[in-house]
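Removed from the display is one protein chain of the complex; every other protein chain stays in position.
Right after this comes chain A.
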Amino acid sequence: MLLTSYLLAGLAIALAWPVPVWLSRARFTSRSPFTTLIFWQAIALAGGLSMIGAMLIWGLAPLGDNLLSGLGALWGVVSGRLSADHLGPVHLFALSAAVLLGLHLVFTLLLTWVRVHRHRSRHRKLLALLSNPAPSDSRTVVVQHDAPVAYCLPGLTSSVTVVSRGLMEALDPEGLKAVLAHERAHLDQRHDLLVLAFESWHQALPWLPTSKLARGAVHELIEMLADDAALRQVDSAVLLRALITAATGEAPPPGASSGLPEGDLSAQRLKRLITPSPRLSRSARLALVAAAVLLVVAPTVLLVAPALPL
């Protein structure tokens, strides 16, 4: 039990700092955004699992040889059938921390979901009063505004892409097609769920290097995926021109700007549009996916497996 908890703690530390730092600096990520996204999800999932698991197993160590027997004995202590003599204050502390961390993660996710949902439905109601359906596309609405703006509003039943009149006037039909394909990809691939998960992970543990790096990387990677989807319909020069128009047609109103992380990562997104590099090889992608699966399986096995022979 003790060895298991140390292994889990080691994994938790690796996933909290060195692994995400390595991945966020890696050059290959823009060559296969989808595979990289899978890897980030594995890091988050395995990180949470090993963090909670390490404390749980360590706290249960005096009570049993594995997770199940330990939990069984803990129930005995709680219900008064067994004496709590073996359980010191440090073990109780570890157990409480494990439970609190688990609850904290779940409730932060729920809270973020509720807030986002409320915000979106308010926005949707106002949009219903202020927008008109686009002539060409039933899933797109037009807002009478001069600034060139495009964004998507995800919803379970009614996802829409919103474009401003300013953007429609500034873009030729091909450019508009590029922007709409980009936004539509966000909606069709449910990128909002990924953003929601990693946003709440960051809000729950803002001091953790992983949560910040992962959030930034996920924002970047979904944009790349949406760019790739747009590139299946238009060529990269059209997409680039559309992006420039949307970004520089008019400065955002005071105090507001786009919420995307800026800096090197954004430049990376643009660079891959200007000078496309080949996609990662099939074997490299398979290796990444295999590593991601291993990352999640390892703490799971450590948690449920019988005691290690030590």
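A few points about this structure:
In this section, contacts are C-beta pairs under 8 Å (C-beta built on N, C-alpha and C of every residue); 3 or more make two chains touch, one makes a residue touch a chain; residues count from 1.
Everything below uses one rule, namely that contacts and distances are computed from a predicted model.
You can't see one chain of this complex, but its UniProt record names it "Transcriptional regulator", from the set "Transcriptional regulator", "ABC-2 type transport system permease protein", "Elongation factor P lysine(34) lysyltransferase" or "ABC transporter ATP-binding protein". Considering the full assembly, A:170 is the residue among A:134, A:170, A:204 or A:217 that touches the omitted chain. Taking the complete complex into account, A:240 is the one of A:14, A:71 or A:240 that touches the chain left out.
Between the chain not shown and the residues A:26, A:110 or A:270, the one that touches is A:270. Although one chain is not drawn, the whole complex shows that of A:195, A:231 or A:296 it is A:195 that touches it. Contact residues of chain A toward the unshown chain are 112, 115-116, 119-120, 123, 125-130, 143-154, 162, 164, 166, 169-172, 175, 182-183, 186, 191-192, 195-196, 199, 202-203, 222-223, 226, 235, 237, 240-241, 243-253, 255-260, 262-263, 266-267, 269-271, 274.
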